[in-house]
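A single protein chain has been removed from this complex, and every other one stays in its place.
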Amino acid sequence: MRAAARGRDVLFFQQVLNGLTIGCVYALVALGLTLVYGILRIPNFAHGALYTVGAYAAFALIGRLGANFWLALAGAAAVSAGLAVLSERLVFARLRAAPPLHDMIAAIALLLFFEAGVQAVFGAGFFRIAPLFPQILRFAGLTAPAQRILIVGAAFALMAGLHLFLDRTWTGATIVASAQNRTGAALVGIDADRVSMLTFAISGALAAVAAVLFAPIALLSPAMGELVITKAFVIIILGGMGSVAGAIAGGLVIGFAESFGAFYVSTDFKDIIAFGLLTLILSVRPQGLFGRIAR
Amino acid sequence: MLEVRGLTKRFGGLVAMRGVDAAFPPGKISAVIGPNGAGKTTFFNLVSGTYAPTAGRVLLGGRDVTGLRADAMARLGVARTFQATALFDGASVRDNLIIGHRLRTRATLWDALVGSRRLAAEERACRDKAEAVLDLVGLSRIGHRLAGGITQEERKRVAFALALATEPRILLADEPAGGVNPGETAGLAELMRRIVASGVTLCLIEHKMDMVMRLADHVVVLDHGERIAAGTPAEIRADPRVIESYLGVDAAGMPP
Amino acid sequence: ADGDTVRLGYTGPLSGGAALYGKNCLSGLQMAVAEINAAGGLAVGGKALKVELVVLDDRYSPPEAAVNAKRLVQQSGAPVVFTSHSGGALAIEAFNGDEGFLLGAYTSSPAVTERGDPLVLRIPPSFASYIAPFVAYEMKRFGGKLALAGGDHEYAKAWAALFGPAWTKHGGTIVADNPMSYNKDADFYSGVGKVLSAGPDVLFVGGASEPTGLVIRQAREQGFAGGFAIMDQAKIDEIAKVTDGLDMLDGAVGILPLAYDERPAAADFAARYRAMFKADAGSDAALNFTGFNVVAEAMRLAGTVTDARAIRAQAEAAAKALTPKQNPTALTGIDVRGGFLQAAPICAVEKGKIVPLDAAALGG
Amino acid sequence: MALAFVGALSALGLNLVAGYAGQLNLAHAGFVAIGAYTVGILTVDHGVPFWIAFALAGVVSAAAGAAVGLVSLRLRGDTFAIFTLCVGFILYLGIEKWDGLTRGVVGLMDIPAPPGIGPVSFATDRGQYYLALGVLAVGVWLMRRITASLVGRSFLAIRNGEALAQALGLNPMRTKLTAFVISTFYAGIAGALYAGQVRFLGPDIARETRTFDALIFAVVGGMGTLLGPVVGAVGMSWAIQALQGLQDYRMVVFGPLLVLCIMFFPAGIVGALEARFARRRAALAEKRLAEAAPVPGAAPRGSHA
Partner (left out) sequence: MLTLDEVCLDYGAFRALDRLSLAAAEGALVVLLGANGAGKSSIFRAVSGLHRLAAGRISLGGRDLAGVSPAGVVRAGLVHCPEGRMLFPAMTVEKNVRLGAYVHRRDRAGVKRGLDEVMAMFPVLAEKRHQPAGSLSGGQQQMVALGRALMGRPKVLLLDEPSLGLAPLVVRQMFDAVAAVNRRGTTVLLAEQNAHAALGIASHAYVVEGGRIVLDGPPDALRNDDRVRRAYLGG
């Protein structure tokens, strides 16, 4: 009897770890999405493609250039950030005067382009990035693949870093200020173009980091971004569009909902659970968990 | 005609309107004045159903209409213009006015699908109404222009026409002469007189004191969401509280 | 077919999540086309016709496959359309009889031939023949508790629907049934955890090879020590790339990877494939290769490249007439409904090695 | 091409709710799927005659639209759009997981072709083509009636300024809901046509990518114009087919083309043409007025543009 209860606890904690892992990945992706949305009001559907590109960039750096994991991570972040900035300069900046719908269509077009581009370069096959820490940690009956611990640790470090960056640095403050009041920001001498580019760069880098951290326990495929981007959208409306805290909280909520849903209810229905949760929360709080009402 | 009792509105912690009583007699011109942020626009928003009051009552012709939404109020005959002179900028002036009369029509989707005779008649009625109000505000010649491309004064007139197209009993005008020069202001005042003469009760918010004083039969002064005075223009002009908080003949004077 | 060229069609996933699979299948067809043309073309009605394969992407979507098939028939005049997924095949079956073209369906799903479409060839072996030996091997080696953790796509569900009852009939019990989305999910940790919590001896797994590898990997990471019954969509050599070798696969049964197939025709095919594509051949390629050759041979025997019914009528004879070079998969015939009679060899992983199994000895 | 007409019909519906009423419903494909499955399930599992199922498809889809609209239309702007994206996902997942009703991932097969009416047969491709064309023509004609009427004007008023429209006595919720329901009715009929044409249904038709397709049709053709979606659907279907030859590189080319298209024709093809005609008409009217009643010095400030 006691053993069974203990077994249940172990399983429970296992799910907590798992929810945390997925939640962290989602949160990192959602953070970039929400930053871009908060400042530029662009629902960037191409964000998922930046995630994909990041993973493939790291794969190429490791496989073809022999880079180590951390170098590949940095390289991937740079590649995705660069592409994000390019799409801002070449596409979104030119659509600033256009109706909002056009941003969305452009983002969809970019998504198609990047995804097809990845496939054209790397082919349609699955790839894997070897885990940095392939070990399995076992203690007190719990098993935890080290890579998962790494994901959680790195994600939280990154979120903390991002928070400090936004909160403590001048450059970070320009982003927060622009999100709260674009005109006000321009009037204290903040360069709106610079902030847009910076925001896109950060969002691309976050997506790439999430992808590279997660890649060793998942698979690379040209469509891999689709799996996370829709969740990321759920998360940012759940958390309140444009809210950084909301993206993190929303990411964890969806991560746990999926993990526990898959375990205690049915793996088949875990996505429905996540989306159902969203519908439920939004019908009670239309502005999301952390959203401000109106502008 | 229109009466409010103990009207109160809270936005979170901020009390934008506190226990305001006021009555607007039919066939007359009333004015609401007060400093920026006093709650004048909020007052209109409450009366027209844009906001629901936190407390208090709104009575229209003796009937309690508290909490009705804006569209219901419009159908009961309460029309308004907006401080920012909202128009459908992408449509022509005439199309703006046609939609303004939609609330007096009954055609449904079904009428549209089968192309019923009622729809045709009502569309004609809307067009006629549009021409009539255009004529009343003196803008027949710009009916075809895009509403986004006309002058500020014309916008103010179109806003009146739009409100009139709803066939209101009472018209609430938020700064109808804001942003137009004195010459044009006189023209607008003339227009307002004509509107009242056609049987519509008028209530306006205005900062242009000379115009208010000349035009209004009755003035309500708001400050910090409270009614600080009400009466004829002459009474208001002499009220020390109004002078202090609004009219600003600052006896103390400012440092040089 | 105009003048001296006969065009055949292919619709399959060439982009999206299943693109690799679609391309593998396509490569077998392309290889057959290349070899036929290199040998001077297809001799029909006294002429040597050049063969051309018209390829369209359907992103694994059945409706798009149907649309593509219509296009292939109407615009390219293809008398035969190949497709590599059961959804597409079923969608095309809705009208291929009316439109009079032959469907070359690369799917093990029995539903494709069960509905009596007279113009269909089902190229892969029926998976039914694998089930008994898989059950026997795993139950004997690991015990009677089975957890079903296969994919939630149509083909995997069809497998599970036969595998589960076979298992209980053999005296085992099913302790968990939790299909997972191999095509859409990135992480299976919770799903695997759920089935493991029921304490199974054997896991039934399978979807595309790489996600299957992930599922196996995560099962081992969570401490599972039992065996795996791997459905035939997943290939053990491809799985091994995800599990970093065969260690984690110990105790798995599945179909024998082509690279380990030592029968001469198969080995020869693998060598030719390598020369042409600079990559290892998989069984998807080999089976499609054979399938195409059957169709080509049937056209030759029927003396027509337009009359689908006549071509279909010669399929059985064509299958029997294939040379070993045309027939790396040891096709022996075609049943009345159009199902190919061939059985891929099966294997197990024991002590870090792939060992062929004798299906007959295990009761297959 | 028959499928392009189905796409046009679906885009026509999306255009009503998004282009005219200003509510971007990203669950649109879900409603197309509801229509398609209504036909599929009724004809295959319940032996309902095709044309009855066809009519019911629109009704069922519109009823689902009413239910979804009541909840989602309380949200505004981007939140509404993203929320409906999620609703679309739920519809898609619902179709995929509820195998008992929809056959799930296996798909629904053996849907009968639309039976002929009198001497006209729809079993052939040519028949299908004319059927789709016919339904589309009726759809455009009805859409024209709706958009040109007071009802259509109400939609535009809501899009252009909800607060002002409400102050003018329009009930925003009811107006938006009407647009939503008509739009989902069109989606349902498009789905029914699709079912009769492809005769096999899988959950994929509810995917968000299908909504994006319809959206792209409408935007490229001209959002908020009557014929824009039709022009867009036919044009883009043609373009996508024309690019099939590029195989893997299809979307690599298509993506940038799309971006250029919205950059240089922000109002869409039909929108650009209409603006051109409108300018010419306005200039003419202005000229006629000037000739008729020359008012000295009346050229108003601000009218120079």
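Chains: A, B, C and D, in written order; residue numbering restarts at 1 for each.
FYI, a residue touches a chain if its C-beta (ideal position, glycine included) is under 8 Å from a C-beta of that chain, and two chains touch if they have at least 3 such contacts.
Source: prediction; values computed, not measured.
Colleague: May I ask which residue of A:Leu132, A:Val176 or A:Val265 touches the chain that does not appear here?
Modeller: Answering carefully, the residue with contact to the hidden chain is A:Val176.
Colleague: Which one touches the absent chain: A:Leu132, A:Ile149 or A:Ala186?
Modeller: A:Ala186
Colleague: Go through chain B and note every residue touching the omitted chain.
Modeller: 35-37, 89, 146, 148-152, 175, 178-182, 184, 207-210, 224, 244-245, 247-250, 252-256
Colleague: Under the stated touch rule, tell me which residues of chain A contact the chain that is not displayed.
Modeller: Within chain A, the residues that touch the unshown chain are 170, 173-174, 176-177, 180-181, 183-192.
The rule is short, and it goes like this: only the chains that are shown with their structure count from here on.
Colleague: Which contact partners do chain B and chain D have in common?
Modeller: Of all the chains present, none is in contact with both chain B and chain D.
Colleague: Give the chain pair, either A-C or C-D, that is connected by more C-beta contacts.
Modeller: Result: the pair with more contacts is A-C.
Colleague: In angstrom, rounded to a whole number, how far apart do the mean CA points of chain A and chain C lie?
Modeller: 36
Colleague: Going by the touch rule set out above, which residues of chain C reach two or more other chains?
Modeller: 14-15, 152
Colleague: What graph shape do the protein chains here make by touch: line, ring, star, complete or other?
Modeller: other
Colleague: Go ahead and list every pair of chains that touch.
Modeller: A-C, A-D, B-D, C-D
Colleague: Spell out the part of chain D that touches chain B in their complex, as residue ranges.
Modeller: Going by the criterion above, the answer is residues 142, 145-146, 149-154, 156-157, 160-161, 163-172, 178, 182, 282, 285, 289, 293, 295, 300-303, 305.
Colleague: Within their complex, state which residues of chain A touch chain C.
Modeller: Touching chain C from chain A are residues 7, 11, 14-15, 18-19, 21-22, 116, 119, 123-126, 128, 130, 134, 136, 143, 145, 214, 217-219, 221-224, 227-228, 258-264, 266-268, 270.
Colleague: Quick check on the complex: what are the chain C residues that touch chain D?
Modeller: 14-15, 55-57, 61-63, 66-67, 70, 74, 87, 90-91, 93-95, 98, 111, 115, 152-154, 157
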